[in-house]
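Heads up, one of the protein chains got dropped from this complex, but the rest are sitting where they should.
Presenting chain A:
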Amino acid sequence: MRTSKLLLTVAHRLAILAYIVVALFPLFWLLKVSVTPNDLLYSEGVRMWPSRATFEHYTFVIAHSAFPTFFKNSLIVAGSTAVAVTILASLAGYAMSRFNFRAKYWIVALLLITQMFPLVMLVAPIFKMLSPLGLTNSLTGLVIVYTAFNVPFATFLMQSFFDGIPKDLEEAAMIDGATQFVAFRQIILPLTLPGIAATLGFVFTAAWSELLFALMLISGNDAATFPVGLLTFVSKFSVDFGQMMAAGILALIPACLFFLLIQRYLVQGLTAGAVKG
């Protein structure tokens, strides 16, 4: 009995370990290539770690390439998109969760329909629409497009978080003397922090790594985001793997920091104790 339980635990842990190895190996490879000097990249064959490690790719990427600009652009675009989407989705999700209004059914259907089209189909019309407005080749244009594409899913996400908060709470607040909006801001929103963090994180990473629209709507380095920038390491005759990987590692840092910041809210069940449960 006890041995079989032990075996099960061991098997369970091994399965998790195998999954982690598979999931993290590409990241490890990214790191490994980024610290391999150019002269050893092809000469040493396949090795887990180069015989000599270097940070020369990192210094080159930071000091001599346009990467800092890409990086800044990406931060602006992803950050603004995340904030804009989260604000819109919170309000829309709350309305979906709490109010009954005419055409609610059709609005939900419409939101779902927007999620059905492959983005490639929409690139040309969107370019056509943004170009006369002067929004191509601009970060604002990108923020608008990303926001539009992320709001429907984020709305559903936020709605499910609002659905999880008992209606009694805002009714109690309204009887205590709050308007519905004050109850939303002071009672419901603080309890939805985990949901807001999840939405922020989801939208931030989506915008951070988006390539298609960034590639189609932006030309030139000034307004390019980092996924587009990575392509500049690919030239006609060679691919500069070391620098590309170094840039990739650097690009991971903000996403990691962001999740470190919000993970407290992601794991915390804030509503504990609100109602009997």
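Going forward, a residue touches a chain if its C-beta (ideal position, glycine included) is under 8 Å from a C-beta of that chain, and two chains touch if they have at least 3 such contacts; residues count from 1.
Note that contacts and distances are computed from a predicted model.
Per its UniProt entry, the chain excluded from the display bears the name "Sn-glycerol-3-phosphate ABC transporter ATP-binding protein UgpC", taken from "tRNA-specific 2-thiouridylase MnmA", "Sn-glycerol-3-phosphate ABC transporter ATP-binding protein UgpC", "Anti-sigma factor" or "Cysteine desulfurase". When the omitted chain is restored, the residue from A:Gly45, A:Pro118, A:Gly177 or A:Gly220 that touches it is A:Gly177. Checked against the full complex, the one of A:Val35, A:Val61, A:Ile187 or A:Ala207 touching the unshown chain is A:Ile187. Think of the hidden chain as still there; on chain A it touches residues 166, 168-169, 171-179, 182, 187, 190-191, 270-276.
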